[in-house]
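Only a single protein chain was left out; the remaining protein chains are all shown in position.
After this line comes subunit A, so read on.
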Amino acid sequence: MTQSVVVQVGQCGNQVGCRFWDLALREHAHVNKRGLYDEALSSFFRNVDPRKSGGGACYVGGRIQHLKARAVLIDMEEGVVHGILQGPLREVFDSAQLLTDVSGSGNNWAVGNLTYGSAYRDSIVNKLRKAAEHCDCLQCFFLIHSMGGGTGSGLGTRVLSLLEEEFPDVCRIVTAMYPSAEDDVITSPYNSVLAMRELTEHADCVLPVENQSLVDIVNKISLMSHNAKPGCVLKKESTVTSGQGGVSPTERPFDAMNNIVANLLLNITSSSRFEGSLNMDLNEIAMNLVPFPRLHYLVPSLTPLYTLADVNIPTRRLDQMFSDAFSKEHQLIRADPKHSLYLACALMVRGNVQVSDLRRNIERLRPSLPFVSWNQEGWKTGLCSVPPVGHTHSLLALANNTCVKPTFMELRERFTKLYKKKAHLHHYLHIDGMEQSAFSESLSSLSALIEEYHHLDATKARLIPDAPRLSIAR
């Protein structure tokens, strides 16, 4: 069994991370009835007995003493991390896992990446090493940060390149929160594009999440739960936005949105934690969904968003769950995959679902989904027998689809609008180590990426014949 380490950077990264740990504890408490520290728990938590010598590490199989998250928390302001340490999750983190400063990055990627990146390089590497050493077999780093600010975006991407340098064989999956067009941070396009270059070059997979999509999902659920019609009452703890049953007693403003992202992470790791008839390990995700090294942006889509409380209503049909996964309302970025081109698609199913259900739905949905010519049956499937809390089954779809192109083009446009006027550039350029070339190179990187997607898109309309086969001499 393998372990993963979560590295949460910046305000957004830490808020999402915090929700993740809360929900992870809830999920394991739900499944782990005997209080034993099992393999599943050990994938994200250490078990520590303070009475034991030598750090007190406990092996798998014993009773749960104190669970400590396999995490590194980094923020250049103190507010969020201190909030976590004063909250109900304080026991889950060791002070050695934290790195904070006081002044923040002023929404400036260069401050995060270069100033703090250099100042704290050794400290960060030490903390990462420590976390890795506690792992028997470290498989993956999950990095969580936003793109639009200064710390998450700048320092987060610096951490990403440190991870590649220090742990080249460990998979790097980044959950990146992209700002909406209406974002109130004026320089967010700069920060995002500068960060994107790093993601393209150093990440194995990126799960882009757009704030606006999260807002839409929260509103949708809100509407459902205020709908007093009989048969429409939601099971409160089953919503993908709910933190109920977790450690934290009250929900704070962004909690609902952050819970969605936390659920994404729980689902993506479910098959490597729990048993199933068709396991899907984390290293299989990159292998199957990334046909070309830079095209590693995967559109996540989660269903169901909630389950209905009324037991007289038959359980939402399984097939509906599959259809929903391909509807725009369940995606975590605003894009239109059905009208773009699928390069590959993974379906991670949890709960009481069998292979025939999977086959039936793939056959049903396949005709309406355009796949690239050389990957007509490009499905990667996984069946995990343990469902999420409050559900009998769930589905996470990860699509490598050219529909990310418009999202990136929009980002590039917002960047260019500012860059043409050299607006706010001086804030960046006066940072030690920051050159104007960083801007132009990041822009080129983004354009090259868009071009690659564009190239593939162009094949969509054309009927590509089979490649001529090798002819064998008789």
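Brief remarks follow.
Criterion: a contact is a pair of C-beta atoms (placed from the backbone, for glycine too) under 8 Å apart; a residue touches a chain by one contact, two chains touch by 3 or more; residues count from 1.
As a convention for this text, contacts and distances are computed from a predicted model.
Chain not shown in the complex: UniProt lists it as "Tubulin delta chain", one of "Tubulin delta chain", "NADPH-dependent diflavin oxidoreductase 1", "Crossover junction endonuclease MUS81" or "D-2-hydroxyglutarate dehydrogenase, mitochondrial".
The residue touching the chain not shown here, chosen from A:277, A:320, A:416 or A:436, is A:277. Checked against the hidden chain, the listed residues A:182, A:377 or A:432 yield one contact partner: A:377. In the complete complex, the residue from A:290, A:332 or A:449 that touches the missing chain is A:290. Residues 1-2, 39, 136-137, 139, 275, 277-279, 281, 283-284, 286-293, 343-344, 354-357, 359, 362-363, 366, 373-381, 383, 466-467, 469-472, 474 are the ones on subunit A that touch the missing chain.
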